[in-house]
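Only one protein chain is missing; all other protein chains are in place.
Labels run A, B and C following the written order; every chain starts at residue 1.
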Amino acid sequence: MNFASDNWAGVTEQVSQSLADAAGGLEPAYGGDRLTRSVTETFSRIFETDTAVYFTGTGSAANSLALSAFMKPSGVILCHRDSHVFADECGAPEFLTNGAKLLPLEGRDTKLDPDNVAAMLAKYGPANTRGGRAVAISITQLTESGTAYEPDRISILGAHARAAGVGYHMDGARFANALVTLGCTPAEMTWKAGVDVLSFGATKNGCWCAEAIVFFDPAKAEAFDYYRARSGHRFSKGRFIAAQFQGYFRDDHWLDTARHANRMAASLYEGLGNARNARPAWRCDGNEVFAVMTRDRAAAMMAAGAMFHEWPVGYESLDEPLADGEAVYRLVASFATESKDVDRFLMSLDASL
Amino acid sequence: MNFASDNWAGVTEQVSQSLADAAGGLEPAYGGDRLTRSVTETFSRIFETDTAVYFTGTGSAANSLALSAFMKPSGVILCHRDSHVFADECGAPEFLTNGAKLLPLEGRDTKLDPDNVAAMLAKYGPANTRGGRAVAISITQLTESGTAYEPDRISILGAHARAAGVGYHMDGARFANALVTLGCTPAEMTWKAGVDVLSFGATKNGCWCAEAIVFFDPAKAEAFDYYRARSGHRFSKGRFIAAQFQGYFRDDHWLDTARHANRMAASLYEGLGNARNARPAWRCDGNEVFAVMTRDRAAAMMAAGAMFHEWPVGYESLDEPLADGEAVYRLVASFATESKDVDRFLMSLDASL
Amino acid sequence: MNFASDNWAGVTEQVSQSLADAAGGLEPAYGGDRLTRSVTETFSRIFETDTAVYFTGTGSAANSLALSAFMKPSGVILCHRDSHVFADECGAPEFLTNGAKLLPLEGRDTKLDPDNVAAMLAKYGPANTRGGRAVAISITQLTESGTAYEPDRISILGAHARAAGVGYHMDGARFANALVTLGCTPAEMTWKAGVDVLSFGATKNGCWCAEAIVFFDPAKAEAFDYYRARSGHRFSKGRFIAAQFQGYFRDDHWLDTARHANRMAASLYEGLGNARNARPAWRCDGNEVFAVMTRDRAAAMMAAGAMFHEWPVGYESLDEPLADGEAVYRLVASFATESKDVDRFLMSLDASL
Partner (left out) sequence: MNFASDNWAGVTEQVSQSLADAAGGLEPAYGGDRLTRSVTETFSRIFETDTAVYFTGTGSAANSLALSAFMKPSGVILCHRDSHVFADECGAPEFLTNGAKLLPLEGRDTKLDPDNVAAMLAKYGPANTRGGRAVAISITQLTESGTAYEPDRISILGAHARAAGVGYHMDGARFANALVTLGCTPAEMTWKAGVDVLSFGATKNGCWCAEAIVFFDPAKAEAFDYYRARSGHRFSKGRFIAAQFQGYFRDDHWLDTARHANRMAASLYEGLGNARNARPAWRCDGNEVFAVMTRDRAAAMMAAGAMFHEWPVGYESLDEPLADGEAVYRLVASFATESKDVDRFLMSLDASL
């Protein structure tokens, strides 16, 4: 009954095997190896366009470096106040961009509201020498409350970004989970909707440290190798990140693991809808379920061996308000979640305190 | 005949197995896992003292973050002009310290000269509000020309650091290679000689991305988790770095791989001493051999399948000056180097052009 | 009828004379001169405590540098969302602190709400390795909507800062205007209420570039000379900043200029209370008056020669909501404002469009 986080899971057998297969032989360092080249081409194939792809090891690095490529002096980055870049990366975006102001915006379902974004782009226009000037919009797909940005909304935000001449970044830490839910193509969810740069996360979905910064216009990545190098995020034995991606992509493995995780979450969500002692907080678009329980109930569940965290985010999306003593809890499924974890959780929930 | 670099090698079977063994199960993220805890204790055992250990993925990150922990405004860091931190990290130390001035010093055998260091510490004293103030000394063990700092010299530099109140950093990218050459203990080569913080590199010696920043006085690491986090260098599935170290340390595997690499280098060095068409540039203290050849000869060797690089560093250490048309080349051995590579290289060398 | 800003005014005759008097002779550079020493002592006398005082030339520099002295990696600074440091300094606080996250908080009258601050200090506690950790609270006296923090509130925030172990900064760009309104002593408005560091602004109140960063515990200023120097904010001919302060303080000149400006504002405020075509937006505590007018009326006033700006800040403090077509305008008085400006403005206001 471990629903603590998808980054508590290890790696899938296929990715593990791929890593092991890459162990031997000598290969050029710093991304000059054959595997890196080959996986790079895979990205272009998956996204149906020429991409410039840079590997790195952590999601915070991927996000912060992607944003740094769009930074200018006095730059302002528009993001949701509960987004990972604002709330959970310990100041890495601010530090690695040399002091961008991350402007925390409100918005239901932890999504940016296009009208609000348009207003902020106008406020922080290119000649705002008091407050600074917008340099990028950053969205998260899935969001931090587990919801998926609709392709339409991604496009509208993309149009705003284009009109204002600012960068458009997608934090895709749970890209695959959103993709299989929406049923669109990777291209439709990104560059066709105006996204300039994607943090393509594979770590949470079955790898151990595989993050790719994907530029859809290679010209915008011109100096990116330096951004990565100057911050220590270029790996000497880079082939091992490539190896993870190789296993991740082979035979659509990544879509399978995402579908599995989403299925587990869906069955948890459904169960919560029928549960006596809990209810879903809001819709579930991927592999994260948010449940309303009393604090006493949550404590009892933890005592019974369930693992999950209280989640103080996204309350504006609650289907019904919290009653006294209630709180919102996050339950995350991953490739490693089994049906029996879900069943046991739901069963325990119905047991009396 | 691939002597391009030790970071062209993959991972050893033992490390690969250890990674595979860690694949399953759910574990707390961000270093809260059992493996991380256990390996952390191993470090304290190996160094015979309480250490504060932080894992990260690249050597440049380890060095730059270690130095950032000692940075103060207007800080100056003393290092050799050919050191990795000065010459090969693409500005990461400057960037991640918010603009430390890395002061490039000369010194035979790519080692800092203690008297010169003492003079610079006096010049950049705590009240130098023009040039800035020294905040750290950084040395590399093995150096970039393959030589090993003698424990005595490490101690003298340590005494200077202590007297000046500045940090003392060792870049141990080839720590194991130096250790088995010198025959001293890890403690003697570091904290007993005054070193405050060590970049303990395992990547070049058989891992794929395993670097540890080791503080010998845990109090000096007080805020270090933030330095690592704010720069995106904290891994969510940190257990996989721990797993590499677990395999690396088990049954003194790390010393074995280092000894093997050094032996291969020694036999190459010896062969060069007897070679007709090349000669050793200077002594070999570890797994790197520097050879003097004519450029024509080097080109011929490369055409014959040998891989190595010209190395424009450390000329002040040449046993005899270069003749016209000669240059210095670096040949690096690793755990993956085989005797037959060395033999074939030496044989090719004696062949006519 | 120029009420555009107090930084549109020049310098008072007394300050101008003091600058002229300092023109001749040779004096040590970089703050080693006699005038700097003497004025530094004046600060300690005015604040009735030992202070460490550093001069600089702009208010943004004073604020950002003061905050940088309290910065730690992953630091978060709590401030009002409409504060000058957040909204008007073009990213200088973020840049000069190497990427502090400025957390914009709401609060009536552009003042921080102590309970909200306490909650945020708890959220961004010393062990928050996700969101970062609070390092400082920053308040503005007068605030950006012209209101004055009550000494009690300053004290309560100070107690919160102390309890949380974070720095407490006051942006005193209009320090004198607040002081003469509140009728308390400089000590009571600052260190006796827990303030650690004050940006003491004299520029808006009669000098041309005289800003002092005042530390009330000199121990906290230990490295400050470096913070100032590394950012280029140390003046070689520093005696000329000292000279401005000398003239500013002589015979309580600074209190006189502030009182004059406040009186002009008060009479404008009173007039607005009786005006036909405008009304005060909210209370006036110093030298800034905020007026509600229709946009047409404002345009007519400007056409008639009045100078002032629309001010999109502080609407939560409106005494009564805006009607259609109305907006809030800021009118600033300074030492240079004359009664006849006020009279003419009020008279024009009553004229028909």
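By definition in this document, contacts are C-beta pairs under 8 Å (C-beta built on N, C-alpha and C of every residue); 3 or more make two chains touch, one makes a residue touch a chain.
None of these values were measured; they are calculated from a predicted model.
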Among the chains included here, which ones are touched by the excluded chain in the whole complex? A, B, C
Touching the hidden chain in the complete assembly: which of C:H80, C:R174, C:K192 or C:R230 does that? C:R230
Touching the hidden chain, out of B:G24, B:G99, B:P126 or B:P151, is B:G99
For the chain not shown, which residue from B:T36, B:T51 or B:S74 touches it across the whole complex? B:S74
Need a quick check: the contact residues on subunit B for the chain that isn't drawn. 73-76, 87-91, 94-102, 104, 129-132
Considering the whole complex, not just the chains shown, which residues of subunit A touch the missing one? 30, 68, 72-74, 98-99, 129, 132-133, 223, 225-227, 229-230
Kindly note down the residues of subunit C that lie in touch with the hidden chain. 2, 4-5, 7-13, 16, 19-20, 22-29, 56-65, 89-92, 94-96, 203-204, 208-209, 226, 229-237, 239-240, 336
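FYI, only the chains that are shown with their structure count from here on.
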Tell me which chain's centre, taken as the mean of its C-alpha atoms, is farthest from subunit B. C
Averaging C-alpha coordinates per chain, one finds the centres of subunit A and subunit B separated by a number of Å equal to 35
Gap in Å, rounded to a whole number, between the CA centres of subunit C and subunit B: 51
What's the distance between the Cα centroids of subunit A and subunit C, rounded to whole Å? 41
Where subunit C touches two or more other chains at once, by residue number: 73-74, 98-99, 129, 132
